[in-house]
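Some chains omitted; the rest stay in position.
When the chains are written out, they are named A and B in that same order, and each has its own residue count from 1.
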């Protein structure tokens, strides 16, 4: 019954998805820009960050990989990489990008959970698919760039995705209608990440 | 015929699998503890180490990913991460964990080969699936933690998994019944890993 509760307008979903891809792709291309990389690396980083998390999710849940079926996602990543490449670096404000990225995390955490539930994945793994969709592209990019992964920092990042995914899964389990459930969950995840960007919120580390 | 030779009680397999997952998840969570990480990182590391190898195996052999279908595996990893988190570090004995991990390697090397054979994978790739099941979760965790991978150390680790997988594949090829074949192979892999932990056994490096 969880499955039936989560059908919504596919066209809206598709545009939201392209928007999220573009935001993440821009963050990937900017990471390449900070490392003074070439256009090829810009494109690779834009793709990995833009579609990496959703790719791992689709492989895990056994769905056809979205961007292999629909060329608009790859095109979005490449165009974004090109736009970042031709733009002087002074135009980009690291803080502004963090805010875009925060929007992407919130959207994708909910979207990944929703897509997994529609395909019959049980609740707990579906929540995890939301976190994977939101965070794994960034994690793969960190590894390829030889940087300490966001996973190893106390900064609230994965946690914000987990909040959004967890709330959405809970709301659907409690039979809340999909749109309000998605809106509230995404807002909560965004708000938590916003506090990390704005106030430097972090979560406590293990002290043994 | 190899396929038919390897059917055994699914319930026993399932519990053995949950036990192996918990052991590996504990080793992942402890790796996070040694790095003074947060509970979120504990959970991520527990999941990656606990189910990472089996996930790669299932993707490669085209099986539904086990922990996406059955929520008990993810729950086991999260509960294990939580237990490690609330336990003072002095309780954990690094050596004790190595021994648990050695049990996990031996079980998973045999289990991964067995599962692949039941799905019709040819003998040589099936043996490799055993090694992948036993070792890839640990390798991914090493990469995410920014540590030199176990793959680059002369210490016997992957080799023990290869012994267990190779023997099991050979025994099945020679039509030995599954349970003794699995028992002997797992014991041999465990014994070899035990010598590495106990006596520091290693294999020779290339000298060119």
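Couple of notes before you dig in:
Note that a contact is a pair of C-beta atoms (placed from the backbone, for glycine too) under 8 Å apart; a residue touches a chain by one contact, two chains touch by 3 or more.
Every value quoted in this text rests on a predicted model; they were computed, and no experiment measured them.
Assembly remark, whole complex in this entry with 2 chains visible in place, copy number of the identical chain is 3.
Following the convention adopted for this analysis, only the chains that are shown with their structure count from here on.
Taking only C-alpha atoms, you rotate subunit A by 120 degrees to land it on subunit B; that is to the nearest 5. Chain centres here are Cα means. That of subunit A falls 30 Å from that of subunit B. If you check the complex, the residues on subunit A that touch subunit B are 59-62, 116, 121-125, 128-129, 139, 143, 148-149, 151-152, 154, 158-159, 162, 202-208. Chain contact summary for the complex, subunit B toward subunit A: residues 32-33, 35-42, 44, 47, 55, 59, 64-65, 67-71, 74-75, 85, 88-90, 143-146.
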